[in-house]
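Note that one protein chain of the assembly has been removed; the remaining protein chains are unaltered in position.
Let's look at chain A:
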Amino acid sequence: MRPPSLLSLTLDSALLRIAHIADLSHLPDHLVIDLFRRTLSAGKLTEKVLKLFLATGCEEIILAVQLLNIKQPLVPVLPTNSEVDIVIAALQPNLTTFFEAWRPFFSRFHIIVIKDPDMTEDLQIPTGFDLKVYTKSDINGVLGASSINFSGHSCRYFGYLVSRKKYVISIDDNCLPAKDTAGSTVDVVAQHMANLKTPATPFFFNTLYDPYRKGADFVRGYPFSLREGVECMLSCGLWMHNADYDPMTHVVKRNQRNTTYVDAVMTVPLGAMLPVSGINVAFNRDVLGPAMFPGLRLRNEGKHRWDTLEDIWNGLCAKVVCDSLGYGVKTGLPYVMRSDAEAGKALESLKDWEGVKIMDDVLPFFQSLKLSRTAVTVDDCVKELAGIVREKLGPKNAIFTEAADAMVEWNNLWKAHGAQNA
């Protein structure tokens, strides 16, 4: 066997450094082709290296790329950073683990972090993100004196207010990426965006769930006139491991963890109410923003999710508004992995838990609610809703009058600070 030629050794040497070569255009075509062939054999064809070869303009390379069906990674159809903001409410100071875990999925987007106004410690956030932190003084600075209490989990709504993007995705700071049944890490952003960008189907239940998912469709018996669907405004995700239970259930089933990955997204039907959990949620801010507010605040609202009902209240209002205006709400994927940190403390919260009775009053109210036909914008709907809440629920409990006030105040804040032309 003949020993390798000097040329061959040179090409091999170039191959070793191919990732660092900036320009191949000075090479004669036959050498570029040889190098390309070796790059393919060595498995070193990355997006950058492919661009390098294509930049030479060598026709054989271009032809080879076509024939071998080498796909150039397209600019992702998924939203670019101009469409999405990630809003994170910081209820704990050390967000290093959180952001490092989410880095592959969040690094493309602008991130709005709202620090819980009650927190005194400094936030620890790793670098390398396009990220802005808002603190208590920012909230006061922007809003002045507002009757809305932005402490605790409610601080994230300030993030909704200052965002200027079409879509917002918000996840609790004790959640990490989950793995699906195949073991792949769930891209929570991609799934929420798929949910929001494909139609919802609230008028008739599809037994194969989301008909727009690959491998699925509308089933026999689904009326054709309803197959166009409506625009989805709200995407409610779920949680593996530490599920979003009330404090009673946390105590009684302290060892229970959610291990069932349900591979489905579905539209919540028209007229059906659901408990929207703020732990993992995404929405169309342009349209639904005015309806995404902190309204209901429990008297002893604490820092644990089970101390709150603000997201539940928000979700019920948003659902009524969506139903009224012909928009859709989806639930199901994506999952996040919610950590255990809080589970043991549920017992303390049980003593005073106002939430037990509240929902029993709240739900019948929402189920029988019909907004007037003249309310044709989200804004109008929220205003009308606030009035009805004050009138019908206010007398039952002062907490509802305060909620109505908060809804009206949110309306004002949105006009002044949230709307696109604010």
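Here, contacts are C-beta pairs under 8 Å (C-beta built on N, C-alpha and C of every residue); 3 or more make two chains touch, one makes a residue touch a chain; residues count from 1.
In this text, contacts and distances are computed from a predicted model.
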Assuming one chain is omitted from the figure, identify its UniProt name from "UDP-arabinopyranose mutase", "Ribonuclease P/MRP protein subunit POP5", "Protein PBN1" or "Membrane magnesium transporter". "UDP-arabinopyranose mutase"
Given the contact definition stated above, which residue among A:Ala243, A:Met337 or A:Ala404 touches the chain not shown here? A:Ala243
Which residue, A:Leu16, A:Leu40 or A:Val356, contacts the hidden chain when the whole complex is considered? A:Val356
Where the complex has a chain not shown, which of A:Leu31, A:Leu123, A:Leu176 or A:Met273 is the residue touching it? A:Met273
Could you pull out which residues of chain A are in touch with the chain that's been left out? 181, 204-209, 213, 215-226, 236, 238, 243-246, 249, 253, 256, 258-264, 268-277, 305-306, 309, 312, 315, 331, 355-356, 359-360, 362-363, 367
